[in-house]
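Written out below as structure tokens is the structure these notes cover.
The complex appears here minus one protein chain, its other protein chains still in place.
Now for subunit A:
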Amino acid sequence: MELRMAVTKRFGAFDLETDFTTSGEAIGVFGQSGSGKSTLVSLLAGLAQPDAGEIWLDGECLYSSSRRIDLPPQRRRVGIVFQNACLFPHLDVEANLLYGYRRCAPENRSIDFKTLIGVLRLEELLKRGVNRLSGGERQRVALGRAILANPRLLLMDEPLSALDDSLKFQIITYLKSASEEFRIPYLFISHSLIEVRLMTEKVLAVAGGRITGQMTPEQLARQRMGQSQVGYINLLDVELKRRLGGLYAYRWGDTELFVSAGDDAPRAVFELSSRDIILFKKHPEAISARNLLKCTVLDTFPSGNKVGVELGCGGRKLVAEVVVQAADELAIQARSEIYAVVKAASFRRLG
């Protein structure tokens, strides 16, 4: 998918001005609320008209003020998954799912209804009224409905924001697996860095109605580490080994981690903030923290007044942060050896 948007749009005091070209299959649009993300979505889907400029998708012009082209939304084949599902309340689940499918030209229909309901596990829900669905079910139906319209680009506009944490990560699995299975490129719009990191391979950062940069989610996370309240969030994919009293021991690469907030599920993802990692130059004798990891410094990077330290540990990577003075005192540099200490209570379960 290749997208070019060079448009301006003014709404009272707010003005949006973008000029970017991007390509890829899983692109994030990241910014705080009020930064212009939703306006971008509306302009791209044809739900609002730019004041001037051009929008091109895969070589086709969707909008051009100079050439007087403005394809109506129904001819753009740009689908949206809204924050609040937006299912039609007068139709049951099946009729909602088929709404876009029936309106799609037969030559563009490549998605099979049965396969889709299998992937999204909607078999049981087909005859149900949409007012009798849970939040997660509604969002799965909304996703299915958008995909069945066979769009060439799917806009996911904060699709997880209305869901609670545990549901979010279930739905992420569906969003990813469905888009990959049916090869539908998407723009994932979100104000949550974690969601963007889990869902995308490239990010457009938006602030004040401007695109401030295009980067990988990893670069964005590192760049924001210094100014973020929570630092850099490490995402650790782990496997349960055993229980140890009140603690859970997980395998993470070649290392073993002790975690308080574990459970009996065989696999889990934990968040660990860069701020919850303490670095020691030498092996500390006796410590209360349950995790002492011997690491190699792979790289350091500046972020605000902090220094990010990328650590290699048992075949995995971990990012810690220290203030500049500490980095100097410990003489942290690439290839040096260092000990990282993490309390068992510092891990937060994702989902």
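Quick note on the criterion: contacts are C-beta pairs under 8 Å (C-beta built on N, C-alpha and C of every residue); 3 or more make two chains touch, one makes a residue touch a chain; residues count from 1.
Keep in mind that, in the parts below, contacts and distances are computed from a predicted model.
Engineer: Select, from "Molybdenum transport system permease", "Multisubunit sodium/proton antiporter MrpE subunit", "Putative membrane protein" or "Selenate ABC transporter substrate-binding protein", the UniProt-recorded name of the complex's unshown chain.
Structural biologist: "Molybdenum transport system permease"
Engineer: Could you tell me which of A:R103, A:R121, A:K281 or A:K294 touches the chain that is not displayed?
Structural biologist: Missing-chain contact among the listed residues: A:R103.
Engineer: Can you say which of A:V93, A:A149, A:L272 or A:A327 touches the chain missing from this structure?
Structural biologist: Checking each option in A:V93, A:A149, A:L272 or A:A327, the one touching the absent chain turns out to be A:A149.
Engineer: In the complete complex, the non-displayed chain touches which residues of subunit A?
Structural biologist: The list for subunit A reads 45-47, 72-74, 76-80, 82, 84, 86, 88-90, 99-100, 103-104, 129, 131, 145-146, 149, 151.
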